[in-house]
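Working notes, structure below.
Note that one protein chain is taken out, while the other chains of the complex remain in position.
Our next item is subunit A:
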Amino acid sequence: MTRFPSYRDPILFGKMQSNTLNFVFGLTIGLVFAYVGISYMTGPPTPWPTQMRYVATEDQETKLRSPLRSFLTHEDLEKIRAIVQPIEFMDAHVHNDDDKEARRLEKEIRVLCWVMTSPENLESKAKHVRSTWARRCNKLLFISSVTNKTFPAIGIDVPEGRDHLTAKTMKAFKYIYEHHMDDADWFMKADDDTYVILENLRYFLSSQNTNEPIYFGHHFKTIVKQGYFSGGAGYVLSKESMRRFGAHGSNETVCRQDGGAEDAEFGKCMENLGVKVGNSTDKLGRSRFHCFDPDTHLMGGYPDWYYQYDAHGAKKGRESISDYAISFHYVPVDKMYAMEFYIYHLRPYGIESGKQELNQGRSS
């Protein structure tokens, strides 16, 4: 007869009891561990600003624990690129738009846009840049590490990667100085996730003098004495700035040739060449170049570092963005088509967008 443990059998019962006890004990500890562990991984529900710890410039983003961010980063854009197909807008013939003024400015203020891209981004990002905003540039160049005749993209002999963005920028401007100085009056650098409204860029530049040593963009007040401009938001150089860069830009003592954060290094370079940071805010004090996507600026979901960097008080909301905004950054490709739609197509019937006088006097 098998012996079942019973209270009359002290040894076996004792053993079973201690086994159960151990199991229960383990269960309890396990529950506690699991609860703590999972709570830690999902992040405590503290208000989001305290959880954002972005370090240094955009070039050295370091993401920390929490997924509770409300702005987009390059990694996010990688995830979003999957199912985008180009959208053709083919209804210009019914628009009845009066674009005389825009066309006049297009002839008078020639802008050369160079878009920093890479071989693997040609089809996934640069192509959409080309079919949306960039076709409004007077001259458009895609600068990559490898020449691609069909796209076309110009190959600068620089390895890909964040460590060489400075070299890419230096060499790109050098190339433009050597080959395209006469093609334009202003020279703009943008990324392949920047969205630029060319009409508004020309409107702003119409109040500026391209023979001054000056350049414009989204102003950061740190690192460089006069501040510098965010690379992703795009920055635009006057002809005089290009001349000075062409003359002395290859001198290592004046401009660092590689390494560091591209926009900060270029900013130091400009300062050394005597090129001034220009003010591009409009008459109501609102920004025109933007280093984040529109929703982030509207909502104010900024990372902590932005409050130390932005030279105009890190404002947010609709009042902080000019009606004639020029650029946004971290724009995923599907959003580029959406912006084309919002800016050039979707409109409220019966409201004529008047010509607003938003430029300030001469800026410096």
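Basically, contacts are C-beta pairs under 8 Å (C-beta built on N, C-alpha and C of every residue); 3 or more make two chains touch, one makes a residue touch a chain; residues count from 1.
The rule is short, and it goes like this: contacts and distances are computed from a predicted model.
S.K.: Under which of the names "Hemoglobin, alpha embryonic 5", "AP-1 complex subunit gamma", "Glycoprotein-N-acetylgalactosamine 3-beta-galactosyltransferase 1" or "Isocitrate dehydrogenase [NAD] subunit, mitochondrial" is the non-displayed chain listed in UniProt?
M.R.: "Glycoprotein-N-acetylgalactosamine 3-beta-galactosyltransferase 1"
S.K.: Out of A:N200, A:S230 or A:S287, point to the residue that touches the absent chain in the complete complex.
M.R.: A:N200
S.K.: With the full complex in mind, choose from A:I214, A:C291 or A:I321 the residue touching the hidden chain.
M.R.: Selected residue, touching the omitted chain: A:I321.
S.K.: Touching the missing chain, which residues of subunit A?
M.R.: 18-19, 22-31, 33-35, 37-38, 41-42, 48, 67-70, 72, 76, 79-80, 82-85, 87-91, 94-105, 197-200, 202-203, 284, 294-295, 298-301, 316-319, 321, 323-325, 334-335, 337-339, 341-358
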